[in-house]
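The complex is shown incomplete by one protein chain, all other protein chains being positioned as in the whole.
Going by the order they are written in, the chains are A and B; count residues from 1 in each one.
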Amino acid sequence: MQIALDIASWTLLIAGGAFVFTGGLGALRMPDFYTRMHAASLTDSLGTILVLFGIALQAGVSLAALKLITITLFLLLTSPTAAYALANAARLSGVNPEHVVATNEQR
Amino acid sequence: MVVLFGLFLLTLLVITALGIVNADNLFAAVMLMGIFSLQMAAIFFVLDAADVALTEAAVGAGVATMLLLGALALTKDKEKRRRRRRWPAIVIVTVTTLMMIYATFDMPRLGDPQAPVHQHVAPWYLSETPKVIDIPNVVTAILASFRGYDTLGEVFVIFTAGVGVMFILANGSGNGRRTMVPSADSTGLRHHLVPRVVGRLLVPFIVLFGLYVQFHGEYGPGGGFQAGALISAGLILYALVEGEKEALRAIPLSVLVGMIAFGAFLFGAVGVVGMLFGGNFLDYSVLLSNPVAGQHLGIMLVELGVGITVTGVLLTIFHTIAARRKDH
Partner (left out) sequence: MYYAVTIAILATMALALARALLGPTVYDRVLAVNMFGTKTVLLLSVIAFLYGRQDFLDLALAYALINFISTLAVLKFVQDYALRYREQDTGS
């Protein structure tokens, strides 16, 4: 049972770490603000869930696991909201996407 | 291995500091200051100083960034072009840094068990706290009871800061309250539905968490300063999503000013009551018949005073800066 929990934890943590790092790489190397936003915010939420659940499996049934689940819920609620607010603010102040793929003339 | 993490974070810190100094655009500098605070908090955490990390996060990364932005909104966003050369400043800074590094050669290594602080100071506090005060968090015991004078001084410094900001920045001569009229763009994020809904949902939980940190300070990381910063951050969130007018209707400025004064007064009053009961100033053991229970009561009241003052001051500064328009 402990081995199964350890393997599950390992998998979740490694996957979470990989996603988090990918998000960071995307935020640095993507060409345009909106693509960076996309990379950063998606991987934030997913990486958070994976890493925190990986740790929570190690904690067993305890107050620490409850706190971790609270943090996860909170981050899940606020991280997309912050991303939306940021993208909205950028759009409203005129930051335009660089490569517009399809326009009306191309129909 | 953890030392390597600490060193890596310190390297990032130096890079951030260089970035802040080099930034021409002040918005960029403020954002980098926010990152600086987060890095400091992470370093404090790696060094196992939880209370300080919590305070640094709550105050530095949260409220200080907002206040800096508020101040920035009153000025230009580009640094003034420097006419003079920077070489004298760089030379002085380099010489001072080298002197300080040389001075650290005499200090004991980090975590050295033979250091004087680990031989004399720490064991005394660790042995006295269970006997005299009997709470698990020794940091709170030192802060609130053994070194209560210093904390009293800190509360009065915060009180003075709040009063000073109100004097300097409030609009008009004595018309402060009347000219805090909301203008068109002080409706906050009212027209943005998603942040408004999520913000309104979260404000009660944030305030509740702040109260938890306040009263849990004796058993885990927490205490008055952190709780004050968290509660004021929650109420600032309410002011952000609903607008200044609604926030000032919910908690008027007179209540905030009352809170500033009441918190500091409570702290001083606990000290004076200790004297009236026959002990020294800020001696909590005489407050109740059982000395340990007296210490608990004293610490709780004192931390409550700190929390109330910090909340009042941070909210007052926020409202004063946010309500002030540049064209006045």
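One rule holds in what follows: contacts are C-beta pairs under 8 Å (C-beta built on N, C-alpha and C of every residue); 3 or more make two chains touch, one makes a residue touch a chain.
Given the structure is predicted, the values throughout are model-derived calculations rather than measurements.
Asker: Which of B:Val46, B:Val138, B:Leu211 or B:Ala293 sits in contact with the chain that's absent?
Answerer: B:Val46
Asker: Touching residues of chain B against the unshown chain: what are they?
Answerer: 1-2, 5, 8-9, 12, 15-16, 19, 24-25, 27-28, 31-32, 34-35, 38-39, 41-42, 45-46, 48, 50, 53-54, 57-58, 61-62, 65-66, 69-70, 72-73, 77-78, 185, 188-189, 195, 199, 202, 206, 209, 213, 216, 219-222, 226, 230, 233-234, 236-237, 240-241, 326
Asker: Please output the residues of chain A touching the missing chain, sorted low to high.
Answerer: Touch set of chain A with respect to the missing chain: 6, 9-10, 13-14, 16-18, 20-21, 23-25, 27-28, 33, 36-37, 40, 44, 47-48, 51-52, 54-55, 58-59, 62-64, 67-68, 70-71, 74-75, 78-79, 81-83, 85-86, 89-90, 92-95.
Simple rule for what comes next: only the chains that are shown with their structure count from here on.
Asker: For chain A, which residues count as touching chain B in their complex?
Answerer: 77-78, 81, 84-85, 88
Asker: Residue numbers of chain B touching chain A in their complex, please.
Answerer: Its residues touching chain A are 189, 192, 194-195, 198, 201-202.
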